[in-house]
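Okay, structure first, notes after.
A protein chain is absent from this complex, but the other protein chains hold their places.
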Amino acid sequence: MSCDGREVITLKLKKLRSFKSLDRFAKEILASRPADGIRVAVCTDTGCRACDSVKVYEAFNREIAKERLTNVEIKATGCHGFCEKGALVVIHPREILYTQVKPGDVPEIVAKTLKKGQLVERLLFLDPETGARIELEGEVPYYTRQMRLILGDNTRIDPTDIRDYVALDGYQALRRALERERPGEIIRTITRSGLRGRGGGGFPTGIKWETARKARGARRFVICNADEGDPGAFMDRSICEGNPHSVLEGMIIGAYAVGAHEGFIYVRNEYPLAVQALTTALAQARQCALLGDNILGSGFSFDISISRGGGAFVCGESTALMASLEGRPGEPRAKYIHTVEKGLWEQPTVLNNVETWANVPKILLGGLDWYTKIGTGDVRTNPWGGSKGTKIFSLVGKVRNTGLVEVPMGMTLREIIFDIGGGVGKGKKFKAVQTGGPSGGVLPESLLDLPVDFDALTEAGSMMGSGGMIIMDEDTCMVDVARYFIDFLKDESCGKCLPCREGLRALLEILNRITEGEGRKGDIRLLEEISEGIAATSLCALGGSAPNPVLTTIRYFRDEYMAHIRDKRCPAGVCKALLHYAVIPENCTGCHACFKACPVSCITGRAKEIHRIDAAKCITCGACYDACAFGAIAR
Amino acid sequence: MKFVLNGRARTTTRGATVLDAARAAGVDIPAVCAHDALQPYGACRLCIVEVREKGKKRWRVVTSCLYPVTAGLEVETDTERIRRLRRLLIELLLARSGCAPYVRELARRYGVTKARFSRLDDDCILCGLCVRVCTEVVGANAIGFAERGIGRKVDSPFGIDHSRCVACGACTYVCPTGAIQMEHIRTGELRAVGGEHLCRYTLMGFLSDAVCALNYECHRCEIDQKFRAEAGTHPILARARKGPRKKARR
Partner (left out) sequence: MNRVDTIHALETALAAERERTGAKPLKGTAELRTVRQILAKHGGKASQIIAILQDLQAVYHYLPEPELRFISLKLEVPLTRLYAIATFYKAFRLVPRGRHEISLCMGTACHVRGAMRVKDAIERELKIRVGGTTNDMRFSFETVRCLGCCGQAPVMTVDEELVSRLDHLTVGKALERYK
């Protein structure tokens, strides 16, 4: 099994032309595994790859061949979620977790753990609270509070081998749907489960499917939105690369439910590995007749093709995505007539996010009673009445444990950020959490006890969005954050409508002035006024939600704006034009650290002498400030 | 179909947009990028109104040029909120294209005196009328949009390729600000095909094989005057209103 290859992986697979043949296939796979079998899961997702996990994988293969361990199988898997501690290795069936594994560690792991069942202590996770080493993956604090319904399977699956998925009840939900249920029943189940769109919109999936099924059109389409444009979010990428079949199975069930025979997965251009993983999965599913003509002998035919984006955030918006699929520039259109009625090629179209599709097989297999117990609210009479199931978040930024986190809806921000994420670290203080990407907003410390679901964060001015959760500390300037997001949106705006195109330019201009020390009285009110205009009159949700970062930073960090505007000061020390670095002579020990850190050599001074910064050459990068251990640099 | 416009009960035909229905009822709504020979576009946003669907609680701000009238729909065209939003839109337009008299007049009419941010002074307001007329009506596809965001502009391919233009002048005719013009010297080149000096009405598909005898000085030409007088507008736009057209020759 290659984990790097640019080619599609081919296996010898038989077409399954009956429901029972799927069961037999699963039995065969399980029977083929030795009773004393050990499976080593090496995470080869992009994050761990950057920690040489591919070399770890190759080292394992070499070692077990050398030692002739025939009962050991090495698997290259997708993301395990604990990205901070990569490269990650999990050893099944004991579920031992080894963190920060280097290629050089592999011979020891093979000799001690795989051959003798002993632990390599130094590679076990060290709990910062207790100082103890933890053996089992399931007992590591990062994971214990999570509920990894969707991501959990990643450590058991080689995404280039459909057999791993089948061995975990893969395609059983599809089998049940095709064998025993009518489309209407499936839709009712999904509606009653309370499943809502995980891409950020939170629209009840069952209602979307029902509307599409009833809509009139010669062709019907289902689309998977894998555009994942929110900076800081990589949940969908990890599902596509780690467990692509979960998405395919969901789409096939959905297609059956709404009567579609053609499907598309639209993957953003910046995710070539996801495209590859999905392409391999599609090919293998077709080989097994789980996709294509006459699926499992049921008479239902459906196939999927993959489309790559061209580098446009706006193509995450449904109508822009469809324009792109049709071979046009990604310009959105008004949604007065919904895409479920007239979507791709003016036909009824169901578009759902990657994570939404991945939830579908789990719901059908696990049942309504089980699924509706997870999450918040009551969806028995109203699918909008709660947020059911789990949500995957990408917990990143100034947080100790960065990575992917999957929790039941309703867990509070505090629990996610501090109990799972381990808080801010490096002696810094939490300042804000940004959720929902460029359409969302920031929330301050006072709101950390809000539960995270579709509705609670919206009232506070932000939104859960697709799951990006970016932690910011005292060194983050909130005005700069607003400026950053507006700058991003201005580049990504399609430019068709006046308010978004010109309004974002105006907002950026004002925010630039403020961060450059030229803020004026009345600027905040002007920002709010332009924001109202853009939000109310833009053609699509990019413009419609663009002001959120600005409005929430003003709402919760107004004094920071005032410091910039009135006092020409940046309290967080970020806005270069408002900074002035100088050495504090009384504190300077002449340790020379600042001199070494300075990229433009604007600091003079010899060892043990008081150093001096030449303000004319200084580019206010702040490297000296960070390097000084004696508090001798002022800004 | 019955609906309510500014508090009064009205009727309109099925499939009509709010803009069409309002204008038919004598209510004026500004709409810069709309044109009765072209499909509605929804770029300028100036035609915004507030609507509330029958049985719903919330009012929404929508563009009337694209919003279909439904039975029992309530429409308000001149609320305080609409006026405020419209003024902001015009202020944004003024900052972009304050150099164009058309825009300054629009600003004056709606009480917008100045823009509180820097000016671009681009006389193209990106209404898209020129591109849409060239694509939908003339069928030449000689110009289109390029780039995106604030860099969006009307352009010919690679910025220099005029080969598809039939020099019909429809784009110049519909442009509200005069941002798009035809260069007189190029006009002759563009209309000359393979050594023949074809009449532009041949290129637009109105006449077969007519040859120009006046060196493209259309203002002196009787044929041109006749077509214009009959149409009351640019001839190709008049024909568009009537129905399907032959594609332009090139």
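In order of appearance the chains are A and B, and numbering begins at 1 in each one.
In this text, a residue touches a chain if its C-beta (ideal position, glycine included) is under 8 Å from a C-beta of that chain, and two chains touch if they have at least 3 such contacts.
Note that the structure is predicted; figures quoted are calculated from it, not measured.
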| item | value |
| --- | --- |
| Displayed partners of the chain not shown (whole complex) | A, B |
| Absent-chain contact - pick from A:L13, A:A233, A:L290 or A:C602 | A:A233 |
| Selected from A:L149, A:I304, A:A546 or A:A623 as touching the chain missing from the view | A:A623 |
| Among A:E355, A:E492, A:D523 or A:E560, residue touching the chain not depicted | A:E492 |
| Sole contact to the chain not displayed, among A:S394, A:S439, A:S531 or A:N548 | A:S394 |
| Touching residues (missing chain, whole complex) on subunit A | 46-47, 49-51, 83-84, 86, 228-234, 237, 269-272, 307-313, 324-330, 394, 396-398, 402-403, 434, 437, 468, 470, 472, 476, 484, 488, 491-492, 494, 597, 599, 619, 621-623 |
| Hidden partner interface residues of subunit B, rising order | 135, 141-148, 155-158, 160-161, 163-164 |
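By definition in this document, only the chains that are shown with their structure count from here on.
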| item | value |
| --- | --- |
| Residue ranges of subunit A touching subunit B (in the complex, touch as defined) | 312, 314, 329, 333-334, 336-337, 490-499, 501-506, 509-510, 526, 529-530, 532-533, 536-539 |
| Residue numbers on subunit B that touch subunit A, as the complex places them | 42-46, 48, 61-63, 66-68, 81, 85, 88-89, 92-93, 95-96, 116-118, 126, 128, 145, 147-152 |
